[in-house]
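Every protein chain of the complex appears in place save one, which is left out.
As written, the chain order gives the labels A, B and C, with residue 1 at the start of each chain.
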Amino acid sequence: MGNVFGQLFRITTWGESHGGGVGVVVDGCPPRIPLTEADLQPDLDRRRPGQSKITTPRKETDTVQILSGTFEGQTLGTPISLWVKNEDFRPEAYSEMATKFRPSHADYTYQTKYGIRAWPGGGRSSARETIGRVAAGAIAKKILRARWGVEVLAAVTQVKDLRAPLDVESVQTEQIESNIIRCPDAAMAERMIELIEQVRSEGDSVGGIVTGIARGVPVGWGSPVFDRLEADLAKAMLSLPATKGFDIGSGFDAIQYTGTQHNDAFRNVDGRVHTTTNRSGGVQGGISNGETIYFRVAFKPVATVMHEQDTVDAALQNTTLKGRGRHDPCVLPRAVPMVEAMTALVLIDHALRHEAQCRAT
Amino acid sequence: MGNVFGQLFRITTWGESHGGGVGVVVDGCPPRIPLTEADLQPDLDRRRPGQSKITTPRKETDTVQILSGTFEGQTLGTPISLWVKNEDFRPEAYSEMATKFRPSHADYTYQTKYGIRAWPGGGRSSARETIGRVAAGAIAKKILRARWGVEVLAAVTQVKDLRAPLDVESVQTEQIESNIIRCPDAAMAERMIELIEQVRSEGDSVGGIVTGIARGVPVGWGSPVFDRLEADLAKAMLSLPATKGFDIGSGFDAIQYTGTQHNDAFRNVDGRVHTTTNRSGGVQGGISNGETIYFRVAFKPVATVMHEQDTVDAALQNTTLKGRGRHDPCVLPRAVPMVEAMTALVLIDHALRHEAQCRAT
Amino acid sequence: MGNVFGQLFRITTWGESHGGGVGVVVDGCPPRIPLTEADLQPDLDRRRPGQSKITTPRKETDTVQILSGTFEGQTLGTPISLWVKNEDFRPEAYSEMATKFRPSHADYTYQTKYGIRAWPGGGRSSARETIGRVAAGAIAKKILRARWGVEVLAAVTQVKDLRAPLDVESVQTEQIESNIIRCPDAAMAERMIELIEQVRSEGDSVGGIVTGIARGVPVGWGSPVFDRLEADLAKAMLSLPATKGFDIGSGFDAIQYTGTQHNDAFRNVDGRVHTTTNRSGGVQGGISNGETIYFRVAFKPVATVMHEQDTVDAALQNTTLKGRGRHDPCVLPRAVPMVEAMTALVLIDHALRHEAQCRAT
Partner (left out) sequence: MGNVFGQLFRITTWGESHGGGVGVVVDGCPPRIPLTEADLQPDLDRRRPGQSKITTPRKETDTVQILSGTFEGQTLGTPISLWVKNEDFRPEAYSEMATKFRPSHADYTYQTKYGIRAWPGGGRSSARETIGRVAAGAIAKKILRARWGVEVLAAVTQVKDLRAPLDVESVQTEQIESNIIRCPDAAMAERMIELIEQVRSEGDSVGGIVTGIARGVPVGWGSPVFDRLEADLAKAMLSLPATKGFDIGSGFDAIQYTGTQHNDAFRNVDGRVHTTTNRSGGVQGGISNGETIYFRVAFKPVATVMHEQDTVDAALQNTTLKGRGRHDPCVLPRAVPMVEAMTALVLIDHALRHEAQCRAT
């Protein structure tokens, strides 16, 4: 259980970091959507390790194959099965992990829960699991854009104490993709990259913030009680590895304001209702209000560091463990496509739910 | 859709702020749990409006009735149907709401989505909906405590810029309940109450933070991918009205640290594995690690204020609206039992899922 | 678990035969459907005990109340909570049931599973549970008729060895409702009623067949794998008390034919595709083909008889038990609205699923 996301556009991911590969089955995709591997590979390449000097050097091409669900380049309405082979087998690099639990990783909790674990590379808790999400999210992004004109994007806006400005209304993918940290502010991007290189040279790691954005979402997606749009976004984001927090619109800063200051006034501008501010972050009462949706996701520093740390072994005896081999000083640039994917998966699910309940009348 | 929470301990809430009442059906409750209305009423009383001078004066006793699912004071394993009548009907107090959309409320989005709404009192988007959650949560809390020794509690730790210290390991319900703001630090509580009274006198409102805590959760609840414990907690919290953010453990502050600084070292202390720090917040890789679970929930200031504000009417024409009548300057003390309830509902669901998958071997 | 039916038009029933009542919450109903209690009561009256000399004399009016989900006579798109009070409390009539398990009832299995049971009147396993289904089904029938022109009906077509002819294309509700057994063939209805009166006089019971019909279902509802229309209908029917079998179209009789004889040939008749025969029963490959859907449901004879029977008691010792008090010689006429309700619930769920996946392109 727990490997399924979504209700109407439902994905099931599978796979360990080592073994036959990782993949996803997408159930509920509308039929007659043009779809080939070429629609999926770009986001997988953005997620891939080894794409720049500031990410982990694990070498895999992460080439995706569509095993089912399309015919002559179009979706069939049947399950789309996507598969990416595992290539970079180096279990010997992980042999110490067989008997020692890495601090702030899932090793100890996983082993205790299941009584077994695929220790090479983190098994199911490896970030490779997100390959399936990113691939499925690419499908969702494509449909959202084609059918509803919805644009989903994300950007790195903070690395440790380096914060970049962001205009959620105007930022473009090209700006974000113009540097390897995926921060749209070129000057700050450079400082962030420098910081990460320094941290890497120290065998350490840093975290930061990815901001997610959805523009053009029509009024009415979401639901007023448990499945509020922000609730499903929060779950989606906190289900990504290494995340520690989520806030939407004014978020934790909402606390600074009084109600009078914080409220978003409605105005009819040229026949369309808008809010003069957007502290709501595009969602009111759990339902999209037509304004840009934006939210922040906090990522902790990567837990694997090249320093010796206290831990326990499989016999629960005290010991120490030092990370060795590949080292990912900052997950943030690779997290950008993950945040986009999860955003798109939440939105398309609510889009289809809205069609089902409210369009049929 | 969207009125169901949980998979194995599954609740469905129903009801508008005005009409026959509000309620909940709990499906999946284990049998033979002693249960009467007396187990549920105390939390409903903590959630109730009108309980103190700093909350909304809506006058309702919120008396709960168990309509099904118990026999001779014990649960049957069948659906438990709980019902609280609506009493305080004053639709005339809301008549302006019939034609004008309150800023930063759900009125506009709800009306646009469904093409209809129960405008008196906010309808389904009213905080009265949380009655069903709090009642169901009281059942969950009781079972968690009785069967697994898990203690769930919550406290107000920030009101606007007033922050209270909190020791998540030692704080007791009695401390929290010793004042009307539900802040365990007596001195800060007094200042918070003063601030809220001042804000109320100005016809305004404030937000803040509720910290949720679960102590005694065994190692192994949760799931490593989508249904991570923190993901389900995030969804649960962001599904509460007026919430804008969630973080767990070190949360957004995790960004201050490098990986080496941030990691929680494992140590065997007297035969039990512990972490020497708890930046993980009791959850690693989505699964509980035996440490105390704690997290923060950001609440925005209540949207209803006694000032005139810009908005649009049902014909989407510009107009103004001034809140009148009852006024809730701060939802935080009443949010405390809501946070507890949602925490307990997440935990019991994962407890039962753990039993199903991992205990049967 | 197990008290929820449907995915998009999702109902949760609750309630025991004795206690605060029985009810249902309908989640996912489209908004702006005119709905009052008057839409629901007629089917509840058809389901009610005591409506004729050939059913159980339990005396309850089964008056339904809408507690939520409507406003000014229209659905809101929020959960519709329906409640029917229990009135006819006579636990003393059931006192022997507290300690003895009735043969071919759920008493023994229920007690063993849950370790507790509400023994008066069968508790959750009472046919009173179907009140919630029939009420929810009445909503579904109304929407199906209004939006898609789909007509759902059912009729008694066999009582013990008395079989009535049925033309599924032309039979009308008026014919079915013209007699108390709900068999559209007047002559056979008379013989069936005589047989039931005879069986009643002997303190015994009989079963038979209810045939369900859905006319006007458009091509395309259903799904090709697990959620075939016939699979969901089979589950729906076998979830009704006292059912033992289901078949659709040619059903078990399909075995008499060779493939060449059995296949339904397609013909274009005046621009619309039809099949010249309808052995498929309106469903091919799990998806409706535009022909009339029809199926049979086998009901066993009611288990409560007025004769002494061998059984065991709560201490699992051999004993005997004789039914006393009310006696229902034949559940079939009351099962007719139940079959209609479950049929409508299956169809509307698939209608909404079709809107979600296939109409949005």
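What we mean here is this: a residue touches a chain if its C-beta (ideal position, glycine included) is under 8 Å from a C-beta of that chain, and two chains touch if they have at least 3 such contacts.
None of the values given here were measured: they were computed from a predicted structure.
Although it is not drawn, the missing chain touches A, B, C when the whole complex is taken into account. Within the complete assembly, C:D264 is the residue of C:D62, C:D185, C:D264 or C:E340 that touches the hidden chain.
Per the touch definition above, the residue from C:L44, C:I209, C:I293 or C:I348 contacting the chain not shown is C:I209. Screening B:G2, B:G15, B:G28 or B:G259 against the full complex identifies B:G28 as the residue touching the chain left out.
Only one residue in the set B:G2, B:G21, B:P49 or B:G77 touches the chain that does not appear here, and it is B:G77.
Contact between chain B and the unshown chain involves residues 7-8, 28-33, 77-78, 147, 224, 351-353, 355-361.
Mapped onto chain A, the footprint of the missing chain covers residues 1-4, 8, 10, 12-16, 19-23, 25, 27-28, 31-32, 65-71, 74-81, 83, 113-118, 123-124. As for the chain not pictured, it touches chain C at residues 1-5, 7, 13, 101, 103-110, 112-115, 124-125, 129, 158, 160-161, 199, 202, 204-209, 219-228, 230-239, 241, 243-252, 254-268, 271, 273, 275-276, 279-281, 283-289, 298-305, 307, 309-312, 316-318, 353-354, 356-358, 361.
Definition applied: only the chains that are shown with their structure count from here on.
Among the chains present, the centre nearest to the common Cα mean is that of B. Copies chain A and chain B of the same sequence differ in orientation by 180 degrees, per CA superposition (steps of 5).
The distance from the centre of chain A to the centre of chain C, with each centre set as the mean of the Cα atoms, comes to 46 Å.
Note: centroid distance chain B to chain C, computed from Cα atoms, is 39 Å.
Residue numbers of chain A whose C-beta contacts span two or more other chains: 7, 224, 353, 356-358, 361.
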